[in-house]
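Okay, handing you the structure first.
One chain of protein is taken out of this complex; the other chains stay put.
After this line comes chain A, so read on.
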Amino acid sequence: MSKGVLVDVTRCIDCKSCMVACKVWNDLPSRKTEFSNDLDAGQLNSDTYTVVNNCISENGGEVVWRFVKRQCMHCKEPACESACFTHSFVKTKEGAVIYKPTVVDQDYCVGCRYCMIACPFGVPTFQWEKAFPYVEKCTFCYERTQQGLKTACTQACPTGALKFGDREELLAEAWQRINNNPNYVKHVYGEKEYGGTSWLYISDVPFAQLGFKTEVFNRPVTEKSIPSLTWDVLKWTPYIFVGWGALLTAMRAYTKRRAEVHNEEEMYGPVDPKE
């Protein structure tokens, strides 16, 4: 059964336990704490698989703070997997989308970064400073979930903002919470976006105000999976290869040169560099 996480934005208190747990479990280098008024954790990078971002938004004339955990969404049909030409990404049956070179030590990655172009959420990051860099992103704690454990971040969450479970059950629960409480926005982010994701979000503030990608170029985000779009084009390749090749061969035979009018060796010559 495919796993997922339900994120209830209304319950997050920005304690960042999930970030710490993630760093600890994945043995990632951490930054030295500096005092600052900025509580926002910034962007994902190759040392940080998850961040909690601060959003100040207006809800019914009232200014509210909301905190949104971000990480790889673990799409049902991941764009990164379909973009990778060395099978370095794989969608596991447990729901995790893993990057094989660092997670299961199968090092085929060429470092082309097409996965980064492909990901609609801008998740995969690159070890720019390394000589032989890897792509880095949230692993959905693959080693833990395989043994029936929760992910490190959901384990650490003290408020129940993160709930680990079967995706379908979580989705049902998400709608139950939404239907039982009129404060929630009537939308589960991740249910349909790009064909659906393992991470599901519910919120009492419109998702657009929380920095979610809901609308692009004045139209709602795509609900088709990105791999299906690519495949719509790519599936024609063999037919074009054969058809175009046959057509060219036929044309070449049909228009066969009327006698060898030109002897190519006679026709061309090296150029004299002295003008």
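Operating definition for what follows: a residue touches a chain if its C-beta (ideal position, glycine included) is under 8 Å from a C-beta of that chain, and two chains touch if they have at least 3 such contacts; residues count from 1.
As a convention for this text, contacts and distances are computed from a predicted model.
Visitor: From the list "Putative Ni/Fe-hydrogenase 2 b-type cytochrome subunit", "4Fe-4S binding protein", "Electron transfer flavoprotein subunit beta" or "Amino acid ABC transporter permease", give the UniProt name belonging to the chain omitted from this structure.
Guide: "Putative Ni/Fe-hydrogenase 2 b-type cytochrome subunit"
Visitor: So which of A:C12, A:V68 or A:C84 would be touching the chain we can't see?
Guide: A:C84
Visitor: Which of these, A:V52, A:M73, A:V103 or A:I226, touches the one chain of the complex that we don't see?
Guide: Of the candidates A:V52, A:M73, A:V103 or A:I226, A:I226 is in touch with the missing chain.
Visitor: One chain isn't shown here. Among A:M1, A:L149, A:A208 or A:L248, which residue touches it?
Guide: Going through A:M1, A:L149, A:A208 or A:L248 one by one, A:L248 is the residue touching the chain not shown.
Visitor: Touching the hidden chain in the full complex, which residues of chain A are there? Just list them.
Guide: 43-46, 79, 82-87, 107-114, 116-118, 120, 122, 124-134, 213, 216-217, 221-222, 226-227, 229-234, 237, 240-241, 244-245, 248-249, 251-252, 255-257, 261-262, 264-275
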